[in-house]
Structure formats: C-alpha cells, structure tokens
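What you see is the complex with one protein chain gone and the rest in place.
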Amino acid sequence: MAGAAAIAVGEAGSLRRPRGIALPAVIFAVFALLPAFAALTAQHYLVDTGTRIVVFAVAAVALDLLVGYGGLISFGQAAFIGLGAYAVGILSASGIGDALISLPVAIAVSILFAWITGIVCIRTKGVYFIMITLAFGQMVYFLATSLAPYGGDNGLTIDARNTIAGWQVLKNDTAFYYFALLCLLASYLLCRALIVSRFGRVLRGVKENATRMATIGFTVQRFQLIAYVIAGGIGGVSGFLLANSTEFVAPAYMAWQQSGELIVMVILGGVGTLDGAIFGSAVYLLAEEWLSGMTENWQVIFGPFLVLVVLFARGGLIGLSTRLWHRFSHG
Amino acid sequence: MTATLFLVQVLNGLQLGVLLFLIAAGLTLVFGVMDFINLAHGVQYMLGAYLAVAFYGLVGNFLFALILALLASLGFGLLLEFLVFRHLYERDHLDQVIATFGIILFLNHAVRMIWGAAPLNLPMPEALTGTVLLAPGQLYPVWRLVIITAGIGVAGGLYVLVTHTRIGMLVRAGATNARMVSALGVNIKQLFMIVFGFGTMLAGFAGVMIAPIISVEPGMGTNILILAFVVIVIGGIGSIRGAFVAALLIGLVDTLGRSFSIDVLHLVMAPSPARTVGPAAASILIYVLMAIVLYLRPAGLFPARGR
Partner (left out) sequence: MIKCTPMLAVTAACALLTSVAHADDLKVGFISTLSGPPAVLGGQARNGFQLAVKDLNGKLGGVNTQVFVADDELKPDVAVTKVKALIDRDKVDFVVGPIFSNILGAIEKPVTEAGVFLISPNAGSSAFAGKDCNKNFFVTSYQNDQVHEVLGQYAQDSGMKKVIIVVPNYQAGKDAAAGFKHKFTGEILDEIYVPLGQLDYSAELSRIAAAKPDAVFGFIPGGMGVNFVKQYRQAGLADKITFLSAFTVDESTLPAQQDAALGMLAGSNWAPNLDTPQNKKFVEEYLKEYNAIPATYAFQAYDAAMLIDSAVKAVNGKLGDKDALRAALKKADFKSLRGAFKFNNNHYPIQNFYLTKVAKRADGKYETEIVKTVFTNFGDSYAKDCPMK
C-alpha cells in the first residue's frame, strides 16, 4: 500500500526529491569495479567501452538537469561536447597540452556559447525551443566543418592525451577511466545538489507551472538561462573527456544526430532521475555495441525496442525496474 | 550574375519551397491539431518514393505508380497511427520524440533490408523529360515546372479545403483548441485519423514527385525533415498559411543563399576564403533566419493558437 503510494508520488512529476543514495551508490560501485573485472577476465577493451559510457553519461546527466528538471528539451547538447572537444584539439595543435589549461578553457567556451545562445533560446518554449537549440547546434557544426586548418570535416588527430600539471597520468587507459569517472561523479553530485537547493526548487516549479512562479515573483527566464548555461558547461567537460579518450576531434561530435542520441539516453534511462541518465547511457551504448556485433541491421531491433519502452515503460527503464522491484518485494 | 540567372534561381527556390510546403503542411497540421511531434514524417516522405519505385516496377507507368503509392502511403500511415501514434497523443512531447525516433531507426533500416542500400531510380513520364528554353543558354527541366505547378495546385486545394469545407473548419477549430471541439460533440478520434492520413499522403506525394530528380535512398527523409521543422516553426505551428509562406521563404533563402553567397562574400574578402566560408555561411543562413524570427516572434509568424 505504502509502496504503491510511494510509486504514485514518485511518478507524479519531478517534484519528488531525488531517490535515496542506494541506486547511485550501486551504479558508481559497478563503474569503479569495472577495470578490476576487466583485468580479471583479460578483457581490456571493456575499459574502453566503459570510458565511452562514462563520457557520454556526463553529457546525459547535464541534459537530464535541463530536460527532466527544467522542462527544456534541448536538441543542441552535442554542440557543447563538440566545443569542449575542439577546445582540447585546437589548444593541442597550438602546443598547449595540459589539462589545467584545456579543461577550464573547454568549460569557459561552452559556458560562453550557452550564455549567448541561451538568451535567444530561453525566449521560446516547447518545440520552438527544440528547434532553436538544434539550429545553434547546426551552426556550430557547419562552423567546425569549415575550419580547414583543423582538418575541417576530416577531423584532427591529437598527438597525446592532456597532461595534468605536466604529469602524463592520463596516458594509461585505466587511469583515464578513473579520471573520467571522477568527472562524472562530480557532475552528478553538482546536479543533485542543484536540484535540492532553492535554485532547483524554483526550476522544478517553473517546469510545473511557469506562470505561477512568475506571479510569485521569480524571474523565470533567469533561472532557466542559468540551468541552460550550467548544462552547457558540463557538456563541455564531456567534450574534453571525449577528445582525450579518442585522441581525435571531428565535427561529427556535434551533429544533431548526436544530440538526438543523448535525448534518447536520458529518456531510456528515465527522465528526471539523474541516475536514469547514467543508466540510459550505459544501456544505449552497450545495446549499440552488442547488437551491431550481432547483425548489421541492429537498428531494426533497437527502433521498436525504443517504441516499446516509451509505450509501456513510463519513467524509462529505471521507472520500470522500480515498479518491478516494488511489486516483487512488496508481494 | 545576370538577371536571367537570378530569375532561374528564383524559380529553383520556388520549386524547393513548394516541395517543403508539401511536407510541412502535413507536419504542421498533425502538430497543430493533435499536438503530436511526428519525427517519422520524414520516413513517410521516403516511403512514398520507395513505394512508387516498387509499383513502377510492377505497372511500368508513372501515373499509376503515383496513385498506387499514394494509396499505399495512406494505408501505411494509418497503420502506424493505429499501432503506435494513437497511444501517444496524450503523452508529452518527449515521449513522442523518442517513439517516433525509434520508428525512424526501424523504417530506415527496414527499407535498406528490403530494397538494398544502393540509390534507386524512378523514371519520370516520357513526355515530361524534356527541357524548356527560358532564356538564351538556360534550359530548365520541364519536370521541375511540373513540381511547382503541382505544389501550388495542392496548396490551392488545401486552402479551399481548409477555409470552405466543414472538415476544414473542424481542422482549423481543432488546431485552435482540440478539447473544445471534442466537447462540442465532434468525433475527435476520426478527425485525428483524417488529418493524420492526409498529412501522410502529402508527404508521400512529395516523395514521389521529387524521386525522378533525386535518388531514392535510405535516410533521404532526414535532412528534409529538419528543413520542414524549420518551416513549421517559422511559419507557426498549426497554420497552413504560415507553412506556405515559410516554405517559400526558406526555399528562396536557401537557394539564393547557396548560389550567391560566394559572390556576396567576394565583396568583402579574398576569393579563396570566400569559397570555403561561402557554403558554410549558406548552410547556416536558414538557421540564422529562424533564430531571428523566433527572437522577434517566439511563436512563429502565423501561430494558429491564440497564445
């Protein structure tokens, strides 16, 4: 009974507090133990896969902040990944290869772009917002393809991963994996702290009913803009990590299809849960790798799977498993 | 840059605009009346082209292939509506985006599995394969003129349908306030189905008309879908008039931008950078236009709903 009520409240919207620490603790524990597992089973490439998941999870978590808690469906998150990645690439090509410079620059560029474009975007709502964020993403994409000195469409190879204060720590794949995981943890904790703070409560209130919040006296657009900028900055971190993990940057990183995939990851996991963003990234990328290994036409299977998740699994996979869990444990 | 070239480019822009209108019309209606974001509209356009190719292989006549393809598009669209979309009307936009995205993935690949990845050809009717002499040295394909005429014809027909028939009135009312229309006793489910089916047919029609000019291949609907969304956003969701104006505007801006961007840039920079910046600038132009329109009118030029 109580369980059912809890679920009902839980699904009512984003006004609930983020779930307890059990689920995220488990998720991060699994991630932390991955390299050990990989070493035991001599499957080194699992660390590569894990790194890829963590990198995109960073961007997905930020996107969930916007979509799930702010009600702002951004189709331009990939642009920030691209900006962060190109910051690393361009600095590296100019001889600057230290993370102490690259990371802040990546974040700064993303924040700046988010601020400028956000001023235009936040004025719109609904599908207009989707389209304008997509438009800005496209602009950055075409800009990148015209950067002939940085490879244009071919992309740019980075000589080596960033050093940290001169130390070549990130060269080792496992070390890099933990560094990325640390970034994910930091982003996750930041977003979680934001959501339970006053800022977060206002944001969620705006998502529920913007008019009411405006009437109470909050400058709705200012809060939305700040959320947009924060999400952009974290996206830049994701880009920094992506460039370093693949040692390559290309305009393809900011294609609108990539933004679309991020949205899918967030929804698949369960929008408005933050944990869902991480979980959704893992499921999406693992499914992509696993299925594409089985058949060339894996999208024929994955497409309907997405449709089914939407139709029957409200709240994404996390929502689905919570319901199953409650059903089995509460009889 | 001569006057003739400019005129021809305007004609080209109109042709693109008319094509965009055919696709955007269905999209904006579905969005306006049912508040349903249908990303899969692009694959409906692609499917129209593929079905026409398939039927042409069977009957060998373009007109019959066109009619059969339209009917098949309609049937398939209604099937999708029944199986999937119907359950999504009450859901929020996010769920609709994901579900229709899943359908895109599925159909793009299913089409590839059935017809192969190689581009396919749809021959146009023999009589219309020629060119017309517009000006000395400038031959213009007859088929493009056919597309422009067909598109304007459909636009005219839609206008009459929407403003002078009962169904049209219901559609306009539904675009303004669907719940009220339902409360007034209209079978809203049936209305939705009609709107959806019609929109599908329009997209399929666009696909068949353009197929003789461009190759039919998997994923051909994706790029034009983005343009169509730009059109309906600029035009205003739910407004056919807005879609028409915006489609022509986008068609002209894109075509003229592509053809003359480099010449314009030549005025301010050296030829070599102008050549690489020009195309990028031309591609960005539409998005800049959309950003400006949305900045000034956040709900588009002719929004249907009184918000």
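Chains: A and B, in written order; residue numbering restarts at 1 for each.
We adopt the following convention: a contact is a pair of C-beta atoms (placed from the backbone, for glycine too) under 8 Å apart; a residue touches a chain by one contact, two chains touch by 3 or more.
It should be emphasised that the depicted structure is a prediction, and the values quoted were computed from it without experimental measurement.
Residue-wise, the contact with the chain that is not shown comes from A:Thr246, picked out of A:Thr133, A:Thr246 or A:Ser259. Annotation: of A:Phe113, A:Tyr178, A:Phe240 or A:Phe279, A:Phe279 touches the absent chain (contact as defined above). Per the touch definition above, the residue from B:Leu79, B:Ala117 or B:Ile167 contacting the chain not shown is B:Ala117. Against the chain not displayed here, subunit A makes contact via residues 22-23, 26-27, 30, 34, 37, 41, 43-46, 48-49, 52, 142, 145-146, 148, 151-157, 242, 246-248, 250, 252-253, 279, 282-283, 286, 289-290, 292-293, 296, 299, 317-318, 321, 325. Seen from subunit B, the chain kept out of the figure touches residues 2, 4-5, 8-9, 12-13, 15-16, 109, 112, 117-121, 129, 131, 137-141, 143-144, 210, 213-215, 217-220, 223, 255-256, 258-259, 275-276, 278-280, 282-283.
In this section, only the chains that are shown with their structure count from here on.
One finds 32 Å separating the Cα centroids of subunit A and subunit B.
On the subunit B side of its complex with subunit A, the touching residues are 31, 37, 84, 87-88, 91, 93-95, 97-99, 101-110, 112-113, 226, 229-230, 233, 237, 276-277, 279-280, 283-284, 287-288, 290-291, 294-295, 298-300.
Note for the complex: subunit A touches subunit B at residues 67, 73, 120, 123-128, 130-132, 134-136, 138-139, 142-143, 145-146, 148, 256, 260, 263-264, 267-268, 271, 297, 299-300, 302-307, 309-311.
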